[in-house]
Structures are given as C-alpha cells and as structure tokens.
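Only a portion of the chains appears, each positioned as in the full assembly.
Going by the order they are written in, the chains are A, B and C; count residues from 1 in each one.
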Amino acid sequence: MEYRRLGTTGLKLSALSYGAWVTFGRQVGRSAARELIALAYDHGINFFDNAETYNAGDAERLMGDVIADLRLPRDAYCVSSKVYFGAVTDPKPTQRGLSRKHVFDAAHQALERLRVDYLDLYFCHRPDPDTPVAETVMAMDLLVRQGKVLYWGTSEWPAELIEEAHRVARENHFIAPSMEQPQYNLLHRDRVEKDYAPLYRAHGMGTTIWSPLASGLLTGKYNDGVPDDSRLGHPDYAWLRDALLENDGAALKTVRKLAPIADGLGIPLARMALAWCLKNPHVSTVILGASKPRQLEENLKALDAVPLLTDDVMATIDAAL
Amino acid sequence: MEYRRLGTTGLKLSALSYGAWVTFGRQVGRSAARELIALAYDHGINFFDNAETYNAGDAERLMGDVIADLRLPRDAYCVSSKVYFGAVTDPKPTQRGLSRKHVFDAAHQALERLRVDYLDLYFCHRPDPDTPVAETVMAMDLLVRQGKVLYWGTSEWPAELIEEAHRVARENHFIAPSMEQPQYNLLHRDRVEKDYAPLYRAHGMGTTIWSPLASGLLTGKYNDGVPDDSRLGHPDYAWLRDALLENDGAALKTVRKLAPIADGLGIPLARMALAWCLKNPHVSTVILGASKPRQLEENLKALDAVPLLTDDVMATIDAAL
Amino acid sequence: MEYRRLGTTGLKLSALSYGAWVTFGRQVGRSAARELIALAYDHGINFFDNAETYNAGDAERLMGDVIADLRLPRDAYCVSSKVYFGAVTDPKPTQRGLSRKHVFDAAHQALERLRVDYLDLYFCHRPDPDTPVAETVMAMDLLVRQGKVLYWGTSEWPAELIEEAHRVARENHFIAPSMEQPQYNLLHRDRVEKDYAPLYRAHGMGTTIWSPLASGLLTGKYNDGVPDDSRLGHPDYAWLRDALLENDGAALKTVRKLAPIADGLGIPLARMALAWCLKNPHVSTVILGASKPRQLEENLKALDAVPLLTDDVMATIDAAL
C-alpha cells in the first residue's frame, strides 16, 4: 500500500481507503462487512469512511461493531463521520445542519455508534446556509480541543466557503479545516482540479475523494444497459439512472470512449479510472465502496496501474473527455 | 409548526415554545406536566424554558423528570435554565447573582435537576450590579468551552449592558451572548422594538420572549373583573392585580379597545395577541405558559392567525395602543 | 453578618471569616472543629481558610471531614487552599514552590483533603524566586479553566510581583489574580495601606487578611507576661515570643497604649482591633483563628463595634501607633 499525507498534515492515509456509503447495512451485512474490513486492513487500508446519514446511522453502527470485533489497534486505523443530514430518517430541525447543537450532538452520537473515543476525521457533509460559518468552525475547534476529533474538514463545499472558514479560523485562533471530501472521477474533475487549486497552495488542504468510479459508470457495466443485480436497479438509485440519461447520455458516451484506452493498457476500465484518480497529487486518498471481497481486491490493483498512466496516456484520456 | 433561527445562530427553535414559569409545581403537577410537554412536543414545540428560581428549583426538577420519562431524543429538543435569583427560598450571598461561583454552581445544579448533559440555552436572569460584566461573560465562555452550555444569553438586561457584554467578549476572545429573553406583548413593546434594535443588526441576537399575553391580561379574562379561579386570585399575584389598577387602569382600557379588533378577525383576543408577537421577525420564539392542554392547543392556533394580521390590521392595532 | 465583595469580583465573602491556621489538628480536634465551623456558619461566616502546609495537610483533612459531616450546601460557603510550603514535613524539591507541577499536584491534593470538586480561592502562599511568575500564572489560569479553582490569588507577595502577575496575565490572556492574603493589624499596616494601594485601584484586588490580632498580642493578654496556657508557651511559637521582645518590646508598648482607648469605648481591646481592620474598605474579609466557641462568639461582636470607631477615635488610635 502507498501512504499519503492528508494535505500538509502529518496524518498518513492509505492512498486507497474504504467507505461505507450506500453499501453498509444494505447489500453489505455484518459478516460481509467483517470480511471486507478485514481484507482492506490486511491490504494496508487504514482509513474507513462513514457519515451519520449513511443508512440512518446503521452504517456507522455496523462499522463500529465490526472494527471492535476485529480488535484493530486504535492507533493503526482512522475512522470518519460526517454531520449535516441527520442520523434519522425524518430529522427534526435541530437534528440536522451545522448548528453548534447538531455538530456537537452528531459527534457524540457518532463516537457511540463507531465505538471509539475520538473521530480521526469529522466532516461538514454540506454547507449549511442557515448557520454562520463562524459558528460551525468554533464548534469544530472546541471538539478538537476536547480531544473528540483530530482533524476536521468539509465535504462538497464551494471553494469560497472553505476560504471563509480559513479566514474565520485565522482571525479567531480557531483550528482550521484540514481536508475536503469532494466527488472526483474521470467524469467530474473541475471542482478538484480548478476550484480547489488555491486551497492546496494556500492552506495545504488534502482531499479524500468519493465516487472515483462515478457510482459504477466507470466500470463500464452500464455500457450495454442496466443489469438487474446492479445498485442501479434499486428504486433509491433513480437519480443515478437519470444521470445516465442526462445530456442525451453524454456520460455513457464518454465512458464508451475511455474503454478502448483501458483495453490498450491491458487493464479493466475501472482499474484505469481509479489509477487516474491516484495520479492527482492533491488526492490524499481514494475512497472505495466495494460490496464484495473480489471487487475490493480488483480495485486494490489500481495502485500497480498508476505507472501505466504515462504522460501520453494521460493526454489520450484528456482528449477523450 | 414554524421554526425560526435564534437570531443569526444555526439553532432552529419552534416559533411557539413552552415555559415552566409560575405554573410548574403549582397548578401543574407531574401528570399534567407530562401531558402538557407531550402535547407540546407532538405539535412540534422544541424549546422548553426554565430557570433555577421557578418554584425554587422544583419547576426544573419536574420538567427534567417528565422529559426523561417521555424519552424525548436529546437532539430533538432544547431546554434552558437561568441564573440569578437562586434556587432556594432564602438564598445566601453566594447562592444568587452572577459571580463566577454562582454562575458555575447554578449551571451544574440545573444540569442535575433537568437531568441533561448540557443546557441548550443558559440565561443571566437579570443584570447583577455587584459583578463585573467581564466576570460573568468569562464564566459563560468557560461553560460553553466545557460543553455544559450551548448558547448563552441575558434576560431583561438593558441594551447598553448587552453591548458591554459583546465588547468584553470581542476584546477577550470570549464567546458572546446569542439571545435575550425580554417581556414582549401588546402592552409592553418598547424594549424589544426600540432599545434592542441595534443588537439585532450589530450582533445578530435573537429573542425568546416571555409573557406574550401580559400574564393573562391579553386574554381579556379580566375585562369584567377577576374570576376566582384565576392566578390573579392567588396572594402571590398581588403585583399583577396592582398592575391592572396602575395608571387608572390604563392596561385594562387598552385591552378593552383591542377586543373588538380580534372580534373583527373572528378570533379570540389571546390568539390575536400571540399572532401579533409572531409578526415581529426579531422574535425567535414566543414562550407559552399554558397550564391546561386545552389552553395550549388554543394557543398553538396563533400560528395560523399570523396571516390575518395584514398591514391594515396592524395599523388598527397600533392606533388602539 | 456583613458581606463584602472580594475586591471588584462578584464573590461576596462574610466580613469575618474563619481560618484553620495553627489551631486545626493541634488545640482544635475533630469535635471542637465541628462545633466551631457550625457556630461560624450559623453566624453567617461563609469563608473557611486553609493551606496545604497547615499542620502538614491535617488542617485541610479535618476541615474537609467536618464540612462534609455538617452537610453544608456547597454553593453557600467558600473554602481556600494555599500552595508553596508543601503538605509534608520535609518536602522534596518537587513537593513545594510554585512550579507548574507543584501548583497542579497541590491543587489536586487539596481537593481531595477538603473533599470538594473545586477550590473557591487558591493562593500562592509566598513568592517563589525559583519559578518564573509566568509559569505560575499559567498554571493558575489552567486550573480555573478546568473548573478546579474559581479565584486565585497571592499571599504576602510584594506589590511589584503582583503587578508582574497582572502584566503576564494581560499579555497572554491568562486569568489574573483576584486577591491577596496579607497580614494586617494595628501593629502591621504598611503593606496593606501603602504598598498595595495601587493594586486596589488598577486591578480591583481584594484582601483576605490574616493575623488581625497579631497572633494574640492585640488581645492584651501578654501585657503582663505570657500565661502558661497560651499558644506562646508552645515551642513552635518561639518566633512569636521573640517578636514580643523585638525592638526593646516596642509592640507590647504600643499594645499597652491602645488598651485605654478600648476601655474608653467600653469594649475589649481585641474587639477594637478587629473592628479597626473592618474599617478598611480594602479588607474583603478578616480571618479569625479562634480555638474556642466562646472566643469566636466574642470576636463576632467586632461587627457591631465598627460604628464606635468614629473619625475622632481613629485619629486617637493613629496617634498611639
């Protein structure tokens, strides 16, 4: 496994990490989760990503139970939570958002669900237009000072709001955010590559990217239609089916153009897509969401594929996008 | 239920909330309190107001027992306490006021009585001329940093003293007050509408107003004399009886002028009085003090009456005052 | 009882208070201590003074046991400790002084001996030339922030060192000292009246004065020689016997000049001496050290004697000194 610093912090995350999103508590039950986390850890993965809202808290409960059961040494892995959407199906006004109350309540509840004394990473899952940035930054600062959180960050915040968080932190001697968790993949590049560019330079922020395979599109498995057993068949994924059809199916067209490049390298398209994310030095870790051991093992091969992405190959990919 | 931000903070309180003042532990015993709080919560009320001095601590004990008994999720409601008057009948010098000692002691005792780990809102119930504002602000700052209080504020402080609290906070990197709890109703407008106006603009403060019905005057029930079963018959309410007679009975005369306006809208006077408070955008929440379920349900209808208060109606009311 | 603010803080101490120095664990055993503290509390005394070094920790243990036994409400009284001399007979280098280590250790040990969660007042018993003032001020600041100490101060520090403590506090946003515990009585006036004068004005400091009767000299009981049953007969009080003889017995001569003034007022000399201390508005509280209930009751009468000390009487006293 390769390890990368989270931005300019001293925390070293595995370049590939593992997240509970959409799978834990749905396709992935207790015994599968145990097998997957053990496999990930044995391959050197040291960051397990989660959020209060993933399966309404059940994803964190499952991960917490499994990690406790596996007796992983607490100082050898990192675990995250995210606050914003709430951990119940129909959150009341104080059970979601980034108010001091919910940021605190959500942290304490995540600690309990994940069965740990501190969260390594704690994210504001979205910006909250109804809470001043200063209120949220101060809440995060207090949690770090109380030893309940190590590093805090944002997820899918516009760059200017992250800048505001840094300004508030600087002016008030608050602890500033260390990382962003943005979507990043061959079909979705601009925020990470353009919008956030000043954040890396000015604040040394790291990124823990999600959806490196664009929810499966970049596996190529939808190139010939949606198979019955895919997540896409589930009513919860209507948004994804819609995305496929959006802009006259532009995304699928792009994917079909990328497939021959991967073929030319002699690797599956998904592996090339993950390796492409890893090529970006501002990506601290690429969060995998595999629901089966075989799939996770396949994804881990992306590390070895990075050297295949020479400047020429990268140029060919750019041309295809 | 409508929810409003507490000033510019991220905390969303129900526009109507419920307080223990004068009722809990007197007219309202355990089973009534349980019924009232359950009813309030089921109607979306998420803020329950209290103070150390209400019935010498018994109001907080009763509320704490009932909320624990109802198993309300801690992140779904807010509870307050207030420090100043002491929680015993004849407080000793260190058992009242806003010294660092009493602010700390009172917070810890309120946490125990209310059976919670933190107070959502904690008020300085009155200014304390014998304690420097800086000492009180620092005590509040420490309680927030220790996680025992979320938002702190004042109650019935003159605007200039609140400004001083903000100045002290700014100069010392202390956490500033977020809200005031003033009296506000058709008969008592000036402090909220005039004195505090700069506080909303400059500091984004919210208000949690008390006595929206002027201790019952605005129900119109005293228009024809004091009925035997009203609070007014109780020796403790001599002050209220006196207030009725003050200025040649000016208050009652005003109430009698307002009654026909409510009649014209086809709603009871009390409902119009509550709706009138809700019209003020600087009111974060209107604290109800109903002692009977039927009365609380009636009061909750004020939310639907707000649209009836058109500009014309508001002008007519202003003319009557 | 009269109550006075501790300088400009919001803490109100009884004008007469009660200390364990030299008596607790020697003349005063458990049942006497219980009787004396109960008597003091019943007369409105709300401050009980102590120090780690008084009888090598036993004075604090005794006081803690008795207060717990009497079930005094924690918010109704104040208790102090002092750090410097150590709580063992022959302290090792880290067991005394004002290093961060000993200031912390001593606080935690005093909390345990006194059986309380926080010390109301915590004093640096003497200056420590071997520790930077900044180290001690920071240690005190941390203890207040951790909720283990409410107000911290100094005892018998020269004014310029107290000024330095304030400067360090101001420059580093540390919590400044609130009070001094100096010796003050008719025979020992200059430090309190002259040296500390700027401290009252600039920093609003209070004083909790000790030895108001000059270790018994001002009772007049040594005017005709040292009786056998007095503390002065004890080998530990050789220093006091020496002080009596110092400067050709100047102190005793002064006391003999004061006796007729007290006679003229129709009160015992000791009562006049205590009332004289109370006349000074910069004295927050006068610490009594009575070892017998009758003596404590007699001392408490000093409060009523203050009005007897008219400007004329004060001038006569000044002339005698």
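Basically, a residue touches a chain if its C-beta (ideal position, glycine included) is under 8 Å from a C-beta of that chain, and two chains touch if they have at least 3 such contacts.
These numbers were taken from a predicted model, which means no experiment stands behind them.
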Seminar exercise, completed: With 3 of the identical chains in place, the whole complex in this file holds a copy count of 4
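Operating definition for what follows: only the chains that are shown with their structure count from here on.
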For this session: Determine the set of chains touching chain A that also touch chain C.
Result: B
Exercise. Can you tell me the C-alpha superposition angle of chain A onto chain B, nearest 5°?
Worked result: 90
Exercise. Residue numbers at the chain B-chain C interface: does the shared fraction exceed half, giving same, or fall under half, giving different?
Worked result: different
Seminar exercise, completed: Centre-most chain by CA centroid is B
For this session: Calculate how many whole Å lie between the centre of chain A and the centre of chain C, each centre taken as the average of the chain's C-alpha atoms.
Result: 62
Problem set entry | Interchain centroid distance [CA atoms averaged], chain B/chain C, Å | 44
For this session: Would you please write down the residue numbers of chain C that are in contact with two or more other chains?
Result: none
Seminar exercise, completed: As the complex stands, chain C meets chain B at residues 3, 5, 8-12, 14, 46, 73-78, 118, 120, 144-145, 147, 150-151, 173, 175, 204
Problem set entry | Of chain A, residues touching chain B in the complex | 92-95, 97-102, 104-106, 109, 128, 130-132, 135-136, 138, 142, 145-146, 172-173
